[in-house]
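Note that one protein chain is taken out, while the other chains of the complex remain in position.
Up next, chain A:
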């Protein structure tokens, strides 16, 4: 490095030693969710007898992964300062497209799966372009997409198959190989793990890599944390946002294919309300509602808390009505913690 003068001191400054490891840890966005996850785990380990069994944990991981596959890209979008309320029904849309296109147009389900990928990504592009070309907040834009998709899911399904669900495609060519990819079960040490867990882990790794080690990641944080400042130094703000919406669409495609190939038929009314679950998982995982702060790992842990709570209540043989209460309390706690983090980070000395 030519710029470094001979007298340049090393990066580690003697004053840095005074920063305690605890203080460093407090600066991580995942902190709240890790503490929460440990607490929830211990809670159910004590109160639900069957919770610690390997098969139970596999069930918990499966439940977490189905939420986590969406929570991770939704978290990236939130770090970029935007919401996507259409994320929940987009999963159903993606599954419906594969199923109906395969059934009506071709003999091989993989063609439908490919068409579904393209069309779902196009929905993501639509969300992103609508947002960046016009003024209203993403909340309103994607609320519109949400309603449109909800209507189209039901309308098209009834129009084409005459009922609210799709026809079975299990006897079609390519079904078993597609099931292997999206909905198979791997047996490790006598315990059955769903393949969605692998998809989830892969998404966490890729998202974390993008966020922390690529230029795009830098832009995502900047776009969410200070859009005008980012634009002033030449960051392609609009492209970044459109890309983030495409990321959510990609997650919806994976989730949708899992839905289709594990149940063979798709109920066209499904998915409504799930968008909030993804957002809650991201917030519990430390993403700021206002953007510019958060992590993919945090969102994944948020999804894990979800999975542990929803299944833990079943294992403890409690009334599942309490699940929502739990979730609400968790969300409030996470939000308070986030508010405190933001105040600390933005405080001027």
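Here is the rule we use: contacts are C-beta pairs under 8 Å (C-beta built on N, C-alpha and C of every residue); 3 or more make two chains touch, one makes a residue touch a chain; residues count from 1.
Convention: contacts and distances are computed from a predicted model.
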Handout entry: Among "ATP-binding cassette domain-containing protein", "Acyl carrier protein", "Thiazole synthase" or "Quinol oxidase polypeptide I", UniProt-listed name of the chain not shown
Key = "ATP-binding cassette domain-containing protein"
Practice task
Check the options A:37, A:91, A:169 or A:230 and report the residue that touches the missing chain.
Solution key: A:230
Problem - Touch criterion as defined above, residue of A:36, A:251 or A:292 at the omitted chain - result: A:292
Fill in the blank from the handout: Note that chain A touches the chain not displayed via residues 1, 3-5, 8-9, 11, 13, 15-16, 19, 209, 212-215, 217-219, 221-222, 225-226, 228-230, 232-235, 288, 292-293, 342, 345-349
